[in-house]
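A quick write-up on the structure given underneath.
Missing here is one protein chain; the remaining ones are kept as they sit in the complex.
Chain nomenclature is as follows: A, B, C, D and E, assigned in order of appearance, with residue numbering initiated at 1 for each chain independently.
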Amino acid sequence: MKNLLYKLTRPEIEEYLRNSDVVLFPVGSTEQHGKHMAIDNDAFTALEISKRVAEKTGVLVAPVMPFGYSIHHMKFAGSITLKFETLVAVYKEVCESLIHHGFKKIVIMNGHGGNINAVNQALREVRSEQGVIVYNVMVFPMEDGFGSDSLKVCKQESGGHACEMETSVGLALGQRIIIGNAEKWTPPKLMTEFDKKYSTKVATARDFHEITEIGSLGDPTIASIEKGEEMVNAVVREISEFVEDLKKI
Amino acid sequence: MKNLLYKLTRPEIEEYLRNSDVVLFPVGSTEQHGKHMAIDNDAFTALEISKRVAEKTGVLVAPVMPFGYSIHHMKFAGSITLKFETLVAVYKEVCESLIHHGFKKIVIMNGHGGNINAVNQALREVRSEQGVIVYNVMVFPMEDGFGSDSLKVCKQESGGHACEMETSVGLALGQRIIIGNAEKWTPPKLMTEFDKKYSTKVATARDFHEITEIGSLGDPTIASIEKGEEMVNAVVREISEFVEDLKKI
Amino acid sequence: MKNLLYKLTRPEIEEYLRNSDVVLFPVGSTEQHGKHMAIDNDAFTALEISKRVAEKTGVLVAPVMPFGYSIHHMKFAGSITLKFETLVAVYKEVCESLIHHGFKKIVIMNGHGGNINAVNQALREVRSEQGVIVYNVMVFPMEDGFGSDSLKVCKQESGGHACEMETSVGLALGQRIIIGNAEKWTPPKLMTEFDKKYSTKVATARDFHEITEIGSLGDPTIASIEKGEEMVNAVVREISEFVEDLKKI
Amino acid sequence: MKNLLYKLTRPEIEEYLRNSDVVLFPVGSTEQHGKHMAIDNDAFTALEISKRVAEKTGVLVAPVMPFGYSIHHMKFAGSITLKFETLVAVYKEVCESLIHHGFKKIVIMNGHGGNINAVNQALREVRSEQGVIVYNVMVFPMEDGFGSDSLKVCKQESGGHACEMETSVGLALGQRIIIGNAEKWTPPKLMTEFDKKYSTKVATARDFHEITEIGSLGDPTIASIEKGEEMVNAVVREISEFVEDLKKI
Amino acid sequence: MKNLLYKLTRPEIEEYLRNSDVVLFPVGSTEQHGKHMAIDNDAFTALEISKRVAEKTGVLVAPVMPFGYSIHHMKFAGSITLKFETLVAVYKEVCESLIHHGFKKIVIMNGHGGNINAVNQALREVRSEQGVIVYNVMVFPMEDGFGSDSLKVCKQESGGHACEMETSVGLALGQRIIIGNAEKWTPPKLMTEFDKKYSTKVATARDFHEITEIGSLGDPTIASIEKGEEMVNAVVREISEFVEDLKKI
Partner (left out) sequence: MKNLLYKLTRPEIEEYLRNSDVVLFPVGSTEQHGKHMAIDNDAFTALEISKRVAEKTGVLVAPVMPFGYSIHHMKFAGSITLKFETLVAVYKEVCESLIHHGFKKIVIMNGHGGNINAVNQALREVRSEQGVIVYNVMVFPMEDGFGSDSLKVCKQESGGHACEMETSVGLALGQRIIIGNAEKWTPPKLMTEFDKKYSTKVATARDFHEITEIGSLGDPTIASIEKGEEMVNAVVREISEFVEDLKKI
């Protein structure tokens, strides 16, 4: 517990701040993850990866923000969404509070793709108004992010949802998964030829139920704990290296 | 885990909604609690009491909102505060999301006095805009709330902060407490005769460091796990009775 | 008129500010008060008590803000409500203007329970942003407020609306009251056993017409001018003492 | 008092609404008026003219909104200003409340030039959102408004502030005026040749202290109660005719 | 192109700022202009007049803001409107950006009557927050504005829309006009006797289709390029004189 900011007493925090100014702020979402994963998966993953990075690097972890921007998942039961501007405000105000107490190096550990714009907007405004640079890190392995090499353990070639990669990571982190319910995605009836032709070239506000009837994308049936552990190890190792470098600047 | 909304899969939530429309939404804060209690105490307590009520009544618990309105604690390290309007928006939008999926009886389980106005404002607006009544319950025993009779185990006569009552409850719930650091409150130097004379009759924006130098109020040194268990049992029993009655209307 | 800020000329205000920095800012509401009282009662009372305190203490009274937060009264004809955030903004901006001219000790004289949260939010923000402490005083006698002892002249044991206490105060202050229309409250049909059981322990957004069919609570038929005068005298005397103390700090 | 909405009881308002849907809503400001007039003059005039129109036409008068948009007067002691958006919100929400109860013909009786834009913006939004047309009337005689002919009693040729016209009207309405302090305007030192050359052709955010050192414009020393009565009579007569016509449509 | 800020490179702008701090910011609207004029007429005119003034005076022209406040034209196809507060924000933020780089004398060149309140509100706030005076100039000849004398070439006596004056100016500036489609206004069926009687004395939120069935006011059939040139010359000459004076202060 010594790495969890929120499980410390005030004097312990004061002591930490005399020697360090780094803190990890995990942010996730509460949103349906297909038929087999618990709906807190993005928040859970953000917190679990943050804990592992904190343990390796000795920095503190702030409480996880469990609600995110999930408006496109609202047709699926259990999804909770905040408005974009509300979420930006929450991120900003938590950062401002942390900065107020002397945390000058804040790393937002994000577990949900739908939050990226809100996180980026928040850190843009925090920098303009407070003069403090906040860092935005994805806790899942990403092609152009941390842990990219470890993605080779997966057959999937691009991002998904409750997919082979995400399910494997969940298995490795001890997430609640009913693996027998996992299903491979097939194109839904709502998806037209037009949608398929332009899905990558034209951005639009696609609702998630239009691209998957089962609530997940990709093939979670080929997920495994071994794949997950390799990816978790890679992500934790690389983010920890980043945090070590951050401590030095 | 079967009572935690966020640890369920979507099909499990759909199943629950076919039979019930009750959900508990715990809200707390991350704010200093004197020299001896972890700063997540209000969020922790909201979640722990909610879990116990859920277990007795079979209803679900939404993720806890860990950040609250703690602007008066900002001189003390570790406290995090949102703006009032941001917090109202979070409460409203989580309720709106839950209502959207069919949860028509939402009980906000609040662990932080500073949130009360924001919760009340949120549920006022939810009712006006959605036509749904949301309930606002304090998870600590209160004179005019649930568990009031159990307060007789404490010597303290009115509300405090990280006090005999709150510390006892924390001990009973397994909170991280460094009891050896607990200190009895004595009036701080910043407090004038004027402040004391009108402290109850005139409301004003008093900062917490003006009324306590140690960050706590009351006497946590006389807290005990036995007192805590009696209060926790009373609160859980009475809120559970309320939830059972709520299920019937 | 010499105590009414708004009936002075600019040079007279400049003169006052050379010697004092205290001002009373009465705030009320325009909301139905049963079958027998004029709907401006909360604004009227705030202004009348303010005038009496000002006369005893020599301080100034700002214009009364006649509109408040009365959303729960909107089913009853004549009630006017502002949004919560609008009302907070009005209170803040009036305070900011007064502070701008040198009034550093502002006492908000509130005549409406529904405004309390908005007043408290405003003075919280004024303190954070301007560094000025604003005081929030109820102009009616309250159990834990000014004039509490005088409440013993009433038979009613807790708060009401257009009740014995409020009607008596109105009679003493010269309010327009059609006393023959006053009616004693009886429980309305809309109120369930559930509502009654949890009315004090669980906060919720109850609309006023759900708890009274006649628009008032309590028993105004036993109101009297003598009771009112005793309460008015007590409140004015005690608030005046507070203002005298405030002048000295 | 029978024409004052706010001095009626709820049953009286219900009775009125069975036969009429017209209401006058006076809006003013609290802002310095030179060395000789009380600072509530715009609110006072709005209310007084409204009362006289109501008496002639039998319609009701809502409470006067005493605070307006007076940001350009803030260098002069006693002036109170709301933000533009706050003022628009107040006007809108009062109109929405009145419409909610069945007042479908609302006449905003405005006593302050600085409010005109805010009133117009409010009534634009009320119409778009509620489908109700709200009318915006100036209570002072204006070249292109009501009472224009009566302006011939004054020597001044265009608008002023606490001027011959406004002071005369105040005298006729019983305003508190220290006529011996009235002073004729002379160009202030802050006013440049550039300012004078373009004062009418180019709009800009001129502060009031830049165009008058004494806080008033024009020549109040030639004001008289006779001039005031002629103007008040004209304005009241013409607005009353408008209200009579409004009742018929 | 040397007078168009937006066609310069950064080093050219830096060079300009070493010698001058004046910039013209044209603002217009995209709104129907009857049967004969292109809908960009207000934006087009603002830009064209600005270019001519810039050429005469050597100052720079910022990009034209093409969208304005045209809510009253929305029943007519092609009209685009922003919300009032959005438009104020755009004007403010463009001014703030220009001020940030050293433009201290900003002239808003407005081509649309519906924008006037938003421009004035923006420059009021810019002055309060930035301490910089922004100037608001109409680019059409106005009775009390620039080019007033040239209005004598027109038969129309007051403002119109896509009228003799506006159409003539458009012809002179090379606007796209299908003159054969121009029609003289006749009172529409929606206009009542009440509307006509009080159209000038009472402000209200009149929609444009209620006062014209053809979308224009006045008589564009008597417009001519000669009239337009005389008015354009007058306006450009007089605004240029203003800009020259502005450069000197």
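Please note the rule applied: contacts are C-beta pairs under 8 Å (C-beta built on N, C-alpha and C of every residue); 3 or more make two chains touch, one makes a residue touch a chain.
Here the structure is a predicted model, which means the values were calculated and not measured.
Asks: Looking at the whole complex, which visible chains does the left-out chain touch?
Replies: Checking the complete complex, the chain left out touches A, E.
Asks: In the whole complex, not just what's shown, which of A:Asn136, A:Gln156 or A:Asn181 touches the removed chain?
Replies: If we include the chain that is not displayed, A:Asn136 is the one touching it.
Asks: Across the whole complex, list the residues on chain E that are touched by the chain not included here.
Replies: Counting over the whole complex, chain E touches the hidden chain at residues 1, 5-11, 13-14, 17, 30, 32-40, 43, 62-67, 74, 76-83, 86, 89-90, 93-94, 97-98, 100-102, 176, 178, 181, 215.
Asks: Can you name the residues of chain A that touch the chain not displayed here?
Replies: Its contact residues with the unshown chain are 71-72, 84-85, 116-117, 119-121, 123-128, 133-137, 144-146, 192, 194, 197-198, 200-205, 207, 238, 242, 245-246, 249.
The rule is short, and it goes like this: only the chains that are shown with their structure count from here on.
Asks: Spelling it out: a chain qualifies if it touches chain C and also touches chain D; which chains qualify?
Replies: none
Asks: When chain A meets its copy chain B, do both sides use mostly the same residue numbers (more than half shared) or mostly different ones?
Replies: same
Asks: For chain D and chain E, let me know how many angstrom lie between their CA-based centres, rounded off.
Replies: That gives a centre separation of 30 Å.
Asks: Going by the contact rule already set, what residues in chain A reach two or more other chains?
Replies: In chain A, no residue touches two or more other chains.
Asks: Who touches whom among the chains?
Replies: Listed by label, chains in contact pair as A-B, B-C, C-D, D-E.
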